[in-house]
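Removed from the display is one protein chain of the complex; every other protein chain stays in position.
Right after this comes subunit A.
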Amino acid sequence: MKRLFNIGLLLVSASLAVGCFTKDDRNYQYFPNMYESVGYEAYGSYETFENTQEAQLPVEGTIPRGWKPYGFENSNDGYQNAKANLSNPLPYTEDNVNKGKELYTIYCAICHGDKGDGKGTLAQREKILGIPAYNDAGRAITEGSVYHVMFYGINTMGSYASQTSEEERWQINHYVMDLKAKLNGQPQRDFVSENEIAEVELETIDNHSQHEDEASVNEEHESLHTESEEQSHEVN
């Protein structure tokens, strides 16, 4: 009888030992209140918030830090307007183009291809079709139209405003125009020298103050960047 009891005990303890290690659950924590933050953590879930969602939209009428309003509307008119009137404020330096190339490889090349010919990995694997080359005659892209499309997206292409900053989009813009020139067989632009940069900077500061005035008039502006963040949410 005692032997049976021993065997039973062994079985129970063995199954317990095996049963404790599940990969669906977190391990025990030693002093949990040292592990868990008192403050709200990014993407956390707390009772205080609507939907218990820590990732919040900025208050209406406010602008996220380091983010400037964009003065063109998300419409066909806005597109044509940007295409004709918007140009790249960043100087065409080697630094900016290289940075643009790096970002292009992350965000654009997966569809548009490393050469900008519309033959990225997703196109080759026939996941997304009909990606135009940058030298497409019907589209005739310009610096302004490229930026506009990056900001709002167009047709099947989505907006990249939540993944990139304004400066980064303009850096990518330089590289895209480079690729277009290459596809058309044109020579590459000369990089801007240091002196010229200083001049351009002065100019952009002037432009900038003008631009901000315009933007404050245009109050219909939608903050794409933040709208998107609302949808993602996570529980600790």
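Convention: a residue touches a chain if its C-beta (ideal position, glycine included) is under 8 Å from a C-beta of that chain, and two chains touch if they have at least 3 such contacts; residues count from 1.
The criterion applied here is as follows: contacts and distances are computed from a predicted model.
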Options "Carbohydrate ABC transporter membrane protein 1 (CUT1 family)", "Quinol:cytochrome c oxidoreductase pentaheme cytochrome subunit", "histidine kinase" or "Glycine--tRNA ligase beta subunit": UniProt name of the undisplayed chain: "Quinol:cytochrome c oxidoreductase pentaheme cytochrome subunit"
Sole residue of A:N96, A:T142, A:S159 or A:N173 that reaches the chain not shown, by the stated touch rule: A:S159
Contact residue for the chain not shown (choose from A:I131, A:V146 or A:L179): A:I131
For subunit A, the residues touching the chain missing from this view: 3, 6-7, 10-11, 14-15, 18, 23-30, 34-38, 42-43, 45, 51, 53, 75-76, 105-107, 110, 118, 121-122, 125-132, 136-139, 153, 155-160, 162-165, 227-236
